[in-house]
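Note that one protein chain of the assembly has been removed; the remaining protein chains are unaltered in position.
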Amino acid sequence: MILVIAGATCREALRSRSFLGLLAFYAVGVLLARVVGWISATDGDLVTTDLVLSLQALVGVLVAVATGTALVHSEIKQRTLYTVLSRPIARWRFVLGKYLGLAGALAAGQAAMLALGLLWLAATGAPLHGALLLAGLLTAVEVLVMAAVALCWTALTSPLLAAALGLATYALGHAVATLPGMLPYLGGWRMTLAAVGASLIPNLGRFAYRNDAVHGVPLPLAELGLTLVYGGLWIALLVAITVAVYRRKQL
Amino acid sequence: MSGRGLGVAILVLAGAATAWNAQGLIGHERAVRAKNLDFLPSPAVARVLACGHPNSASRLRWIDAFAYFQFQLDRKDDTVAGGASGFERLYDMLIGLDPRFEPFYQHASLCLGGVAGRHQAELAYLQRGTFHIPTATALWRTTAAVLVTHYHWDRDQTANLGLLLAAWADAERDDGAKTAVWQWQAQLARRRAPGLEEIPYWLDQLRTTSPGSAMGDFVEGILREQIARYGIEILTGVANGRRAAGEPVATIADLLDPPRLAALRMNPQLGPVVGDAGSPRLSDPFGHSYAWRDGVVISPGLELRAFVKAVRGADQRLQTLARERGGWPEDLAGVSAHGVTLPALPAGAAILYRNRHLLAELPKPSHPPLTLR
Partner (left out) sequence: MADILSFSDVSFSYRGDWLNRVRSLAGVSFAVPAGSAYGFLGANGAGKSTSIKLAVGLLSGQRGAISLFGRPVGDDALRARVGYLPEQPYFYENLQVHEYLVYLGRLSGLHGAALRAAVDRVSGLLDLAELGRRKLGSFSKGMRQRFGLAQAIIHQPDLLVLDEPFSGLDPLWRARFKEIMAAERARGATLFFSTHILADVEDLCDHYAVIDHGLVLEQGRLDTLIGAAPLALTARGPRPDGAEDLGDGSWRVLFPESERGARVSAVIAAGAEILRLERKHIALEDYFVARVRAFHAAGKPLGAP
């Protein structure tokens, strides 16, 4: 049942105009990234590669937040889920299926963006190496975590506010990554408070391997594995919270 | 309105909008920016603001900063950007965002050292660079060049220079690069000629720039200036030798005196004598022939370069006055009336007034300029 719902959700998402529009936006951005590389006095290829990887993340997060906030809420608003939940489907299966479907669509989008980006880099003479693929993979996991964040926020509040909170979570998630070096300057209860608060937010910096990948810094397999587990843990937590909220929600 | 009419209207409007935009984009000179850089955040804050994209943020900020440098290249002045702190704030932020991007350190070296002459600050950035990117050969080489050229470590701190070179060789990965370190040291002795002490440093800087870029043009200009002065010094030495021997100097051709040039240990690659052995000639590195005027050796290229700088300075003054008075002069005559002093014209040069800017028109050199790359 979960996979049936996921399949339909994935198909619906991949065919939506906003999804395709953002992919087109990515394509234009990648073209412009090359122009910026030309403007750069030196290391234009490196500049372009940086921008292409950043675009994959930023567009991916935008798509994740936009579709994640609309995913279940629009179904409730437009009543498309009435014909599904009136069937012998437990709500938790429905929510999980919706998330998996969205994750499938986002993963496909990320794969397409990564492929397009790498092809463009190769076509314009920028050097390619395996680290860029790994960077793309981890960016995709980051996007899936953000989709779960958006889904969870929508369960708790309106889609517009959920989108704003989702983007704020993205900014905070990366800010949290810069904290370890700064916390010791606080000391005492302030440090504890900051540490506790930061612990409640997914550390998205763990997925930002792209910043090291362009310099060819290798990523140990163990680190890669731990990061994937970390991402899975946060996704599971956020989806579980979403399920708990929707179980009691009046439709 | 019919469908066809609406389509035509859309096309016309699109054309007008695009043309208006293009007018603002195409045919512009490199913009000189003079805004204080105090608005830049500290490295820690910048990392937070970058939201997980420090590399991209640093690249875009860096590219945006190119517009600052033309002014500084012309005037050798970074006070407009907030003084000494301005550019350091910029580089600290950029390096804080991505400490592994080598061009940041090269840029810092060129701007702070080459342009502003603040070699200690330059060394600090170079050292940070070699710490974060141990295999950055260019940074090591520039560090060594600064220490030799500006701090005379080859003469006064030979042991420490040896330690630095050993650390450099140790940081290099392959044997060829390690060997190149000691070859560089060996070349130092051969390049030590009076008047050319800074050439190794500037040649290293030249390697970090791209042909045709603002920085590239600047470094090439510095190199040619130094080589031209060297040429004047050599030829003046020849002229003094002839006079001391009672031999007259009537024209510049009299100074094409091989025995005296050899006695002065003229550097054959950078000296004032160019051309093959069968038809040597005296040419400055800008491609102009040296001249003998009023008993003094003149490099027309050097004169023209000073002229260009003076014209640029006059143009800056004109723009400032025009903004203050709310209007530009109609023609060149009006520029003087506006209160701007125009520089004297070297032979063959002219000053033009076009699109509200003063431009220097230069005569074409009689020979190709000295190849530096």
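Per-chain residue numbering starts at 1, and chain names A and B are given in the order in which the chains are listed.
The criterion applied here is as follows: contacts are C-beta pairs under 8 Å (C-beta built on N, C-alpha and C of every residue); 3 or more make two chains touch, one makes a residue touch a chain.
As the structure is a computational prediction, the values presented were derived from the model and not from experiment.
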> The complex has one chain that is not drawn here; which of the drawn chains does it touch?
Replying inline: A
>> Please output the residues of chain A touching the missing chain, sorted low to high.
In response: 1, 4-5, 7-8, 11-12, 15-16, 78-80, 82-90, 248, 250-251
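Convention: only the chains that are shown with their structure count from here on.
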> Counting in whole Å, what is the centre-to-centre distance of chain A and chain B, each centre being its mean C-alpha position?
Replying inline: 45
> In their shared complex, at which residues does chain B touch chain A?
Replying inline: 44, 47-48, 50-56, 59-60, 62-63, 66, 98, 100-103, 106-107, 208-210, 213-215
>> List the residues on chain A that touch chain B in their complex, please.
In response: 36, 39-43, 46-47, 50-51, 53-54, 57-58, 170-171, 173-175, 177-178, 181-182, 204-205, 207-208, 210-211, 214-215, 217
